[in-house]
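Note that this complex is displayed minus one protein chain, with the remaining chains in position.
Order as written gives the chain letters A and B; numbering starts at 1 within each chain.
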Amino acid sequence: MGRYFLRRTGAAIITLIAASIIIFGFIHLIPGDPIYVMLGDGATPEQVALLRNRMGLDEPLVVQYMIWAGNALQGDLGQSIFFDTPVTQVIKEGAETSILLATITMVWIILFGVPVGILSAIRQGTWIDQGLSGLAMLLASVPTFWVGLYLILIFAAGLGWFPSSGFPSIFEEGGLSNLRYLILPSLALAAPNAALILRLTRASMLDVAREDYVRTARAKGIRPYRVVLRHILRNALLAVVSAFGFTFAALISEAVVTETVFALPGIGRTVVQSILRRDYPVIQGVILVTVCLYLVINLLVDLSYRLLDPRVELE
Amino acid sequence: MKLRNLLGGIALAALMAAPVSAQTLRYATIGEPPSLDIQMGTATLASTIAQHMFESLYAFDEANAPQPYLATGETISDDGKTITITLREGVMFHNGDALDAEDVAASLNRWAEFGARGKLLGLVSAEATGDLEVKLTLEAANGAWKSILAYINGGPVIYPAEIVSAAAGEPIAAENFVGTGPYKFGELRPNRYVELLRFDEFTPNPDPSSGSSGERVANFEKLQFVPVPDVGTRVSGVQAGDYDYAEFISGDLYGLVRDDPATQVKISDAPIFGLMFMNSETGPLATNTKLRQAIMTALNMEQALQVSVGEPELFEASGSYFPEGNIWHTTAGTEAYNQGDPEKAKTLAAEAGYDGKPIKLLVSTNYKAHFDDASVFTRQLADAGINVQLVVVDWATLLQLRGQSAEWDMFMTHHGSVPDPVLLTVLNDSYPGWWKSDEKHELMAKFTGTSDLEARQAAWAELQALIYEQLPVVKVGNILSYDIASPDLKMQFGKAPVFPYFWGASK
Partner (left out) sequence: MMQTLATWTRPAISRPLTTLGVIFLLTVVVFAAFSPWIAPYAPDQIDPANRLLPPGGAHLLGTDHFGRDTFSRLVYGARLALLIGIGVVGFALASGVPIGILSALYPALGRVLMRMVDVLMSFPSLLLALGLIVILGQGVFNAILAIGLIYLTTTARIVYGVALRLRAEPYVEAARSAGAGTWWIITRHILPNMISPLLVQASFVFAFAQLGAASLDFLGLGAPPDIPSWGNMLAESRIYITRASWLLLWPGLMIVLTAFSLNLVGDAIRDRMDPRFREMVGR
């Protein structure tokens, strides 16, 4: 187990280093210049050169990378060119929204995806199963931003039940009641991902149902719902729960479009805006942090899966 | 059913926990402002926010005439090259220091060297000649000097001497935002808001308020500028009471908000206008004036404005660069404007020797109106046999590409109202497009060489006529942008100024 842990961690670190080189390299291939955006209309070439020098954008790339990577290791992702504040602060500002949004979305996904997936599996082959599978596929085929726009039209602009957009921090005036700002966006974001979890739950239920020990239990005459509860559910959910991790990590980036539609001050929208503003350090920082998040979750899921699932043999 | 109850409950809780403090003004902006050091940049939003913190020697009154603000008066030498300005006494900076001539001299010198519009004045040096007296030396007499000193957008606002000298060519960092205005810097939270706090030791100008000149009274404790890029969201935010004021609402929503009792509409006091620049340096249009005229002839501005603005009350197909009623208004040359005649354009293009080669029109989608205008023009020019190739990029890329003359033949941008023609970008030789014909230089010399208003007006009329003849740029038409506010918000201005200000406002 120790060796396995070390090998997986090592692989994750190598992946991270490779990813960081890609992130760094890519950003500098981008056409367009942050300096022009910052100085606005009518900047002279001299002003541009001066500011570029100040921001260190005229150093050789390798030097820039070494400085950047070295600082990143110490938790310093550089200065946002646009905001003139540390990138970590920009990310921190977006993190609350992104994490809360992903969390609430996860709640919908679990509340909908898991029970419906179980139902679908129990009723495998019936019209209920087919109907639910069809529904899942439909949900997976809907662009989140399109749903979002109609949710705003109906529930915010029309019925006035929820705010249309924005999200004041829960640490500000309004406190936890500010979470209402995240209801519509999280529903839009949940749709395709709930479909995914639904299908996964169904599939792993059916997988487990085929296992020998379940057949044995059935043959012993244990009542069907007890078989489902005792044996199938517990084992099937292990696979599903491990998928929660990836889904959560994916939600942070998938929220890009949803955050744009609902004008949420999250990490995703920050990236889109930073792309438009050519704010290199922020784009680099956010992608790096999301990649780290993905790798860490991936590693944890992997390791805990090995620990929890008796069927996975240890090396 | 339970879920619905739960949702309903949350919605109800939401309604009960809504009140926004009457002491805070929340302003929904079109986006995030760049640096608030407004000497260094010309972004409209930065000026709107920063004018509450930073002040200038002169300020425009209701009639758009510059009045002494931090200054109390001036004397000018006979040759117009030396201006001595006296300063108001007892003005206090946010850091507790008193404003003196050293601060003003340092601020002006830094602006002249590094400021976004620093070259306009032709300032050789500014020096303190007394505690409250500054002497400005200019390269040549400049008829527009007072307007230039009053124009805060990329303009000479006054900072403490030690802060400007430390900053030099770099933008001043947020922690060093120190000015003399009624609000001081509070906090900048990326993607959330910029917050300004009332400056309690503020020393107001003793004159009565008029436009942005005279007394400034801060009623709100805090001003919050919240980025809300989506226009529909800005509207629903004001309707719901989340924001007190929202800028840049699109023309197509005008009918909706005008009739809504939950909003008051603030139409802008001066139009902005779309511009399509032509490349005077390289490419098929550089020397081919006839081809430019063919393009101009084909364009129907009415159609473009209908598409990009929609609401007839909010646009006017007018070729004059200054609106009627403005001292700079003239119709010279405008008979070339808005012809929309594809047949005549075809003939002109043939005479110009146009061979069907695509003409590259650079445009960004960040401003919907730019793209709408460009799409309409492309179609109209196609009808006249002129082949336009749209090069669609984002605004940041456009700003860079337009500096490279080989990359484009025409590009779309827009221009705000300015107090003096000298501030028009097309008159700047180094602005992309690079219009520097001999005829232009001759007229410019006439225009800036005197401070006599009538002589300057006459020179401007000739310049405008020349613009319509040589076509370094095509004006699309006047657009009255508008803002909306919650019905309870009382503001000092009737129509929305280019940079809306909130001293004198209350709710």
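As a working rule, a contact is a pair of C-beta atoms (placed from the backbone, for glycine too) under 8 Å apart; a residue touches a chain by one contact, two chains touch by 3 or more.
Everything numeric here is computed off the predicted structure, so don't read it as measured data.
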| item | value |
| --- | --- |
| Partner chains on view for the chain not depicted | A, B |
| Among B:Gln303, B:Thr347 or B:Gln470, the residue in touch with the chain that has been omitted | B:Gln303 |
| Candidate in contact with the missing chain, chosen from A:Ile35, A:Val257 or A:Val282 | A:Val257 |
| Residue among A:Ile128, A:Ile170, A:Val241 or A:Val272 that touches the chain left out of view | A:Val272 |
| Identified contact with the non-displayed chain, of A:Ala49, A:Leu153, A:Leu176 or A:Leu307 | A:Leu153 |
| Contacts of chain A with the absent chain, listed as residue ranges | 11, 14-16, 18-19, 22, 26-27, 29-32, 133-134, 137-138, 140-143, 145-146, 149-150, 152-153, 157, 196, 199, 203, 207, 249-250, 252-254, 256-257, 260, 271-272, 275, 283, 286-287, 290-291, 294-295, 298 |
| Residue numbers in chain B that touch the chain omitted from display | 230-232, 250, 252-253, 256, 303, 306-307, 310, 365-366, 368, 371-372, 375-376, 378-379, 390, 392-394 |
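Here is the rule we go by: only the chains that are shown with their structure count from here on.
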| item | value |
| --- | --- |
| Rounded Å distance between chain A and chain B, as computed from the means of their C-alpha atoms | 39 |
| Contacting residues of chain A [partner chain B, same complex] | 31-34, 36-45, 47, 50-51, 54, 80, 82-85, 89-90, 93-94, 152, 156-157, 160-166, 169, 173-175, 177, 179-180, 183, 260-263, 265, 269-270, 273, 276-278 |
| Contact footprint of chain A on chain B as seen in their complex | 7-8, 10-11, 13-14, 16-18, 20-21, 31-32, 34-35, 40-43, 114, 116-117, 119, 154, 169-171, 173-174, 188-192, 226, 228-230, 232-233, 236-237, 240, 242, 366, 393-397, 399-400, 403, 413, 425, 428, 430-431 |
